[in-house]
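Right, I'll just put the structure down here and ask away after.
Apart from one protein chain that is not included, each protein chain of the complex appears where it belongs.
We just call them A and B in the order they show up, numbering each chain from 1.
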Amino acid sequence: FDEKLIHSSEIKMETAALLDSILGKLEDEIRKSLEYNPPDGLAKKDITGEAHKLTVEFLGSLPRVREILQTDVEAAFNGDPAAASKEEVLVSYPFVEAIAVQRLAHELYLKNVALIPRIMSEWAHARTGMDLHPGAKIGSHFFVDHCTGTVVGETAIIGNHVKMYHGVTLGAKSTAGGQKLRGKRRHPTIEDHVTIYPGATILGGETIIGAGSTIGGNVFIMDSVQPNSLVIYDGLDMRVLSKLDKNIALDFQI
Amino acid sequence: FDEKLIHSSEIKMETAALLDSILGKLEDEIRKSLEYNPPDGLAKKDITGEAHKLTVEFLGSLPRVREILQTDVEAAFNGDPAAASKEEVLVSYPFVEAIAVQRLAHELYLKNVALIPRIMSEWAHARTGMDLHPGAKIGSHFFVDHCTGTVVGETAIIGNHVKMYHGVTLGAKSTAGGQKLRGKRRHPTIEDHVTIYPGATILGGETIIGAGSTIGGNVFIMDSVQPNSLVIYDGLDMRVLSKLDKNIALDFQI
Partner (left out) sequence: FDEKLIHSSEIKMETAALLDSILGKLEDEIRKSLEYNPPDGLAKKDITGEAHKLTVEFLGSLPRVREILQTDVEAAFNGDPAAASKEEVLVSYPFVEAIAVQRLAHELYLKNVALIPRIMSEWAHARTGMDLHPGAKIGSHFFVDHCTGTVVGETAIIGNHVKMYHGVTLGAKSTAGGQKLRGKRRHPTIEDHVTIYPGATILGGETIIGAGSTIGGNVFIMDSVQPNSLVIYDGLDMRVLSKLDKNIALDFQI
């Protein structure tokens, strides 16, 4: 990916130099964000110091974020028969990019830094088609295959070892209240070891998907389900007709 | 976003210079488009003049487009509890980019400029995952949250204060007729103050969703609904099984 060839003995030094240059820029952006929307009780003269403090704290969180990201890559490789190697996961899976950005943006979100976390998550959203809000709390060994169209809302809580597919929505029941709902719990809780198939929509801040459950494709849920549940459509409402039957062919077209 | 620092007193002049350079390029592209596909009755020698006229008319539409875009930003902020500020909406919401491009492309579409409107809308589609055809007529105070996978067809008509989510399709019933259907009304009408939840699919040129209605998630509709309707799945066709019941666990796997 990088144009410059570096010897393995130089990796540490190169990484340190790169990190240093990035953190300088980040501190600058955090300072601008604090100026735009100063936290309660922060005097204007203290903004520069606060920006430096937040940046150093963010730096301190990197080893922890890196560790949990390794569990995500592991989950992706173990959970996808199409993955030929962990290297393939790292260099080609959009999920890796999306979850890395979310976990970093989440650190800034927790410190009430304005604008930057959402700019980060929308950058990843544009590249991967998956919209993981920086506010969502996501456990270890997370994996979303294919990613496109999956949306995880601001107040969602996701346990460990959760596997999801594309087109999954962890959303709010009603947002008609608009800004009045801000800060309230609006999105579901997904407990440990849950699998959610493509196109499933799960809504509501009081909705809990119990540990070990499997949610089938295209299912629409607004209520909690017990641990170890399997939720699927019966197909009772689906009709299979023969196009060769002329009466039917005339009545139906999609 | 811009590398160059400018003083607020220079904004007007800088904007004028920027606009001037863009319009020159646009006029060039419109001229090429007219050469590629000349409108009926336009002589070859008149193409340059026509391109200039269309470009000036497009320039004239900008204040009107800007005004309606402000109602969209307002709708986004008011309709999304996760939005911390209008600035956050402006700098991070993919919807703002998608609707701005659609409204501008729509102006060129109305003047029968070939290729350019679709190139514009596909540029936005690639960035936001939302495919708003330049032909669609969209009212004020429009908002689509998350955007990914939402598709609005060429002949769709959307009223004022309509709120939609990701994965919503306003599509055609049958396109088996292919090019024979070109120019005919194929996509639905959504009246004022309608909300459409994620994954809903609404098809057909004669389908009208009455004002004030709410269409639930993952719903599939091919017929009109009265104003103030609430359309949802009952969940009657959904089965919740316990994985701990061994007989069931053996029969079902998703």
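Assume contacts are C-beta pairs under 8 Å (C-beta built on N, C-alpha and C of every residue); 3 or more make two chains touch, one makes a residue touch a chain.
Everything numeric here is computed off the predicted structure, so don't read it as measured data.
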Contact with the hidden chain (one of B:G24, B:G49 or B:G177): B:G177
Identified contact with the non-displayed chain, of A:D28, A:E87, A:E206 or A:D223: A:E87
Absent-chain interface as seen on chain A, which is shown: 77-85, 87-88, 91-94, 127-129, 145-146, 148-149, 165-167, 173-174, 176, 195, 197-199, 203, 216-218, 222, 233, 235-244, 248-249, 252, 254
Touching the unshown chain, chain B contributes residues 36-37, 114-115, 118-119, 121-122, 125-126, 129-131, 133, 135, 148-149, 151, 153-154, 167, 169, 171-172, 175-184, 186, 197, 199, 201, 203, 212-214, 216-220, 225-226, 228-237, 253-254
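Here is the rule we go by: only the chains that are shown with their structure count from here on.
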Find the geometric centre of each of chain A and chain B from their Cα atoms only, then give the gap between the two centres in Å, rounded to an integer. 25
